[in-house]
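Worksheet: one structure, shown below.
Missing here is one protein chain; the remaining ones are kept as they sit in the complex.
Read from first to last, the chains carry the letters A and B; within each, the first residue is number 1.
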Amino acid sequence: MVASAEPPNLLDSLDEPISPQATNPWGDRLFHLVVRGIAGVVLVIFGSIGVFLAYQSVPTFRRYGLSFLTQSQWNPELDKVGISSTLLGTVEVALVALVVAFPIALATSLFISEYAPLRIKGLLVALVDLMAAVPSVIYGAWGFFLLMPHATLTSRWISEYFGWIPIFKVNTDPAAAVWAQSRFVNSAFIAGLCVSMMVIPITCSVMRGVFAEAPLGEREASYALGSTKWGMIRTVVLPFGRGGIIGGTMLGLGRALGETIAVLFIISLTFNVNFHILQNGTSTISALIANDFGESTSAQLAALLTAGLVLFLMTLGVNTIAAVFITRSRSGAATEI
Amino acid sequence: MSAIEEIGPESLVSGPQLTTGITGARLDAINVSAWFGTNRVLSRVSLSMPPGTVTALIGPSGCGKSTFLRILNRMHEMVPSAKLAGQVKLGGQDIYAAGQRVTETRKRIGMVFQKPNPFPTMSIAENVTAGSKLVGMKLSRSEREELIERSLTRAGLWTEVRDRLRDAGGALSGGQQQRLCIARALAVDPMVLLMDEPCSALDPTSTRRVEDTIHEIKDEVTVVIVTHNMQQAARVSEQCAFFLAQQGTPGVIVEAGRTEKIFTSPDDPRTEDYVNGRFG
Partner (left out) sequence: MATDAALMTVYRTAVAQAADELPAVGVAAAPPPEQDEPSTLRHVALEDVYAVVGSLVGSFGLVWLVFSYVLPLSGVVGFVLCWDVAFLAMYAGVTARSHPRPVVVSRVMAAVIVGLALLVGFVLMTVVVYVVAHGLDAVRHLNFFTQSASAGSLTGTFAQGGIYNALVGSLIQVGIAIAIALPLGIGTAVFMTETRGWFVRVVRTVVEAMTAVPDLLAGLFIYVVFVLPFHGNYPWGHKNGIAVSLALAVAGTPIIARSAEVALRVVPGGLREAGLALGASHWQTVRRIVLPTGRPGLATALILAVARMIGESAPLLIVSGFTTFYNANPVDGQPMISLPLYVYETLRSGQPAEIIRGFGAAVVLLFIVFILFAATRVLARQRVSTR
């Protein structure tokens, strides 16, 4: 038997796939490189912020140890630095802002998307965006000169009737004939009220964007069953917008945690662990950094930067949660934060 | 507060159970015309839909059938530029009269839509009772369970979902979703059920099940169904109304009458052309 080589079956090779790649003209290669380079530069810049802040925290923790987190006083001269009271103040101001801003933002966004006449809807959306664009100096000035005198009266009223709740207690007699107004000014409560003005537009516009996407079919189904307008909102719009509601609130929280100027206008920087939000004196991380960075030695500057790192991580965490909620929800696909 | 408004239609037509068992209500449309802004889309449409019957609205697309249907349960007015003339009477009472509450009317005249729209965040059981919750019916736990079983049985869905009432409403197949919507609509105990092309998105098996449901409920609930499928109209209805809107003119009812007559020996040549498939 002679082993004969089989002639190659030409038809076979017709079936083999070739991956067609367009040959990349050099212009395109350059384009991709440049664009990738720009993105890389941006990445480096932003990565370095985090890295840099983290790097500075090493000497801080080495010098002050974990007491940095538990010490409440910030006294560079005595070399006693700690952020516990400051951290508490930051959270207090942010929470007050959130508690005030959440119902207002929810109501305003529902108003714009469900109740407002069609003709002015666009105007209202623009107004909310404008509210977000107003610089924080202006809100801070308004808060200090106009809001504070009136808000102290409200603080006094709250402490008089609700003072039995510990956070509303103030160390003074609000019902006295001549009441000590100075005890109520510069408080975390008033700062929170002022910051809420900046939280409201952010939260409102995320929520409104989400409510506008609630499907028409479900709305009609609800009405066809005989429901009222609020019944429809409760059954269709709010459940649909759940992701946006939570996400928008988280975004607002992130903003509130980082607000500097408005807080500086209102609070007087003190460093005791103060749970009484109506009482004067508190501190927030951003106010601390802005106030103290000028006169600190390198060790204390590192401490300030570590405080900045804590703030950075907090806002990063909050905003990541926000992004997850917004994109994972049903409404997420259509929303841009 | 008018006592008649509260007692009204129910006392006239859904009173004592008769041997014939018909408890639905009579729906009359009298010289109904409709506008969207200045654009007139329906012109002097009159139709009577007696209790115990299924009325099919047939005709080519865009003739105003769906608009007419939405006028019957006051969904038409949800469009800001909507205007209306004429009367719609449920059991003799004009539903557009000044004192009539729209939520009450929509409870009595239910609607099932072309695209099934169960509430996705609710379970199957919650979907069925959604309507009763929305209109403020107070039910004890046993009443609620009974209502769920009764409505799902009427819609022909009970045997398939009885073991998974807690599952999400959106997880069902298309045909099951539509039957869930029917169960939801029936749970508020309407006198009339309007159906806007309910089977157009469904497979033939689900379509047949929905048609079975229509057949079962028609004694208790007057049914009005818009359909493009003429075989379905022939299977399901006792009377038909043929809508037509010629170029640029508002829609009108060309001919209406018993289904057999419309399909075998219609009076109007246009009707004959349509049912024989010469246009549509």
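Heads up, the rule we're going with is that a contact is a pair of C-beta atoms (placed from the backbone, for glycine too) under 8 Å apart; a residue touches a chain by one contact, two chains touch by 3 or more.
Predicted model, so just to flag it, every value in this text is computed and none were measured.
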{"item": "Contacting the left-out chain in the complete assembly, out of A:Ser84, A:Gln181 or A:Thr260", "value": "A:Thr260"}
{"item": "Contact set of chain A toward the excluded chain (per top definition)", "value": "25, 27-28, 30-32, 34-36, 38-39, 41-43, 45-49, 52-53, 56, 103-104, 107-108, 110-112, 115, 126-127, 129-131, 133-142, 144-146, 150, 153-154, 157, 197, 200, 227-231, 233, 251, 254, 257-261, 264-265, 286, 289-290, 293, 301, 304-305, 308, 311-312, 315-316, 318-320, 323, 336-337"}
{"item": "Positions on chain B contacted by the hidden chain, ascending", "value": "1, 15-16, 18, 20, 22, 26, 28, 30-31, 33-35, 44, 46-48, 50-53, 74, 76-77, 80, 82-86, 96, 98, 101, 103, 134-136, 238-239, 241, 253, 255-258"}
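Heads up, the rule we're going with is that only the chains that are shown with their structure count from here on.
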{"item": "Rounded Å distance between chain A and chain B, as computed from the means of their C-alpha atoms", "value": "48"}
{"item": "For the chain B and chain A complex, residues of the former touching the latter", "value": "73, 75, 78, 80, 103-108, 110-111, 113, 115, 117-121, 130-131, 134-135, 181, 184-185, 188"}
{"item": "Of chain A, residues touching chain B in the complex", "value": "118, 215, 217-218, 220-228, 231-232, 235-236, 239-240, 242, 330"}
